[in-house]
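Excluded from the complex is one protein chain; the other protein chains are retained at their positions.
Here is chain A:
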Amino acid sequence: MASKNSPDTINAGEHVFIKMPSDNVKCIILKRNTTVSLGKFGTFNANDIIGRAWGNTYEIYDTDSKTRVYQLDEINKIEETENNNREIVDDPSSQKLSLEEIKALKSEGLKGELTGEEIVNKIKESNASFDKKTAYSQAKYLQKKGKKFHKIFTPIKPSTYSVNEYFYIKNPAKIRDIRMDTLSQLLSYSNVHAGCKMLVVDDTQGMIVSAFAERMGGKGTILGLYDGDNPNYDVVKYMNFSQEILDTIKVLSWLRLHRAPDEKSPDELQDVTKLIDKDLEGYHRRIKAYNIVEESRKILLEGCFDALIIASQYQPESILEKLLPYVQGSRPVVVYHHAKEALLETNRWMRKSSDLLAPQLTESWLRKSQVLPGRTHPEMSTWGTGGCLLTATRVIDKPVQAGLTKRERLEVEKKNAEIKKLKRMREGAENVVATASTQLSTHTPPAVPSASASCTSTSDTAAVSVSSGEAETKITTTTTITTITTLKATVEESEMAITEVEIGEPQDGDERSTKRIKQE
């Protein structure tokens, strides 16, 4: 049904955001043959905007709630005047109209007898201090009054941006405070595009799932894991998605991740042939639900996901542990949380994991400005946090050689620990050799300059050249020489050991884990 609607026009039966002069946004489901009330800004007939293109602003202009496309005024350019605010005093009597008179104007406006502009003009004319105001102040005054009395509205098409903006202002907790800039970065980091396969744990009531579905345009698969009885993807319904796009969203309950040992299909539980009509209905319902679970589970177990995105109220590490094996190599893993602190431990976990590369914690900053000729400045109030993203890349920690058995791996680890020790010893030895050889070279100024020059380069050559220097000049600091020779041996030994063991690098049986998934 929804798929027949053109995405370029305002359609009956779909969600529409209505932006009012006050900048408030109202969300409605547009129904044919109804009138939509915008409170003090009047009412309009739904039929007047159904079928029209998005993007225009409408004016309610007569007593019958008639609408027409509102021609936007050019931004009034401000010409500097001599006025300043020296003469302006805070005096409520400067407005000559009484409260009652203004109320009367308002109700005339509501009836359609006066346009918003006419009301604003009357109020302006009755303001004794208006002419004394600076040009900037006058413009601001008119803008302020216009927001109250203009009867214009703009239908806004639901999109990731407008839906997010709507909820972020109205009820940020609903979408776990994910602001547009953070969400847009999440979309970039997750490299979502038509045809990919996304694994999502979305507790933002479907904000992220919606954004993915829009960017995938009906191609690919989004698998959302949920807890509770039903997935709460409320935001999705505001997006006016076609059936084609809705079909890309699959869901699976955490409880059904793996087939329970006693899980049986409705066929196994009941003999269909023996069911009477009344029970048959329930049976079909159960079969349908069962098949949905089976299908989603199959999608999960096939693995090879192109991204793992987590915006959950639950501990991210515990989710990563369970879901990482289903993600392909070189694919993004993104964790969103509205609090930075919640991601610190996850970051630590990621650093330790050999399946994840280069975790990075980012926070976005966004500032909006008023932009008017001669009056451009950042807005007075801005947003606090828009949430944080922790991103990393799924990698495959594959051994360079053929796979090792568990025992071999333990051996390698043991050897590596020894190497660390040896390395430390070697460093110490090198230092001593270096100091000793510089000592030596000071004793032999003309004889072996080349030897002393090469001393600092590597420990091995240092040791060798030092001993040659010793042969020529016969220096009698025997204690130092013996130290050097023994140390030289240690260095060589440690070097050998290092190359020997590093060949077989420790690894994690990652390939095996992917294999395991496939077997399952």
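In this section, contacts are C-beta pairs under 8 Å (C-beta built on N, C-alpha and C of every residue); 3 or more make two chains touch, one makes a residue touch a chain; residues count from 1.
In this section, contacts and distances are computed from a predicted model.
K.L.:
One chain isn't displayed here; going by UniProt, is it "tRNA (adenine(58)-N(1))-methyltransferase catalytic subunit TRM61", "Ribosomal protein S16", "LSM complex subunit LSm2" or "BolA protein"?
P.N.:
Looking only at the record, the undisplayed chain corresponds to "tRNA (adenine(58)-N(1))-methyltransferase catalytic subunit TRM61".
K.L.:
Considering the complete complex, identify which of A:Arg32, A:Arg68, A:Lys144 or A:Lys298 is in touch with the unshown chain.
P.N.:
Candidates A:Arg32, A:Arg68, A:Lys144 or A:Lys298; residue touching the omitted chain: A:Arg68.
K.L.:
So which of A:Val120, A:Ala139, A:Cys196 or A:Val335 would be touching the chain we can't see?
P.N.:
Residue touching the chain left out of view: A:Cys196.
K.L.:
Which listed residue, A:Ile169, A:Leu280 or A:Leu366, touches the chain dropped from view?
P.N.:
A:Leu366
K.L.:
Give the residue, chosen from A:Glu101, A:Glu117, A:Asp234 or A:Asp397, that touches the chain omitted from the document.
P.N.:
Result: among the candidates, A:Asp397 touches the missing chain.
K.L.:
If the missing chain were put back, which residues of chain A would it touch?
P.N.:
Residues of chain A in touch with the missing chain: 8, 48, 51-57, 61-62, 66-69, 72, 74-75, 77, 154, 157, 159-161, 180-181, 183-185, 187-189, 191, 193-196, 214-217, 219, 304, 306, 328-332, 340-341, 344-345, 347-348, 357-358, 360-374, 376, 388, 393-398, 400, 428, 431, 479, 499, 502-503, 505.
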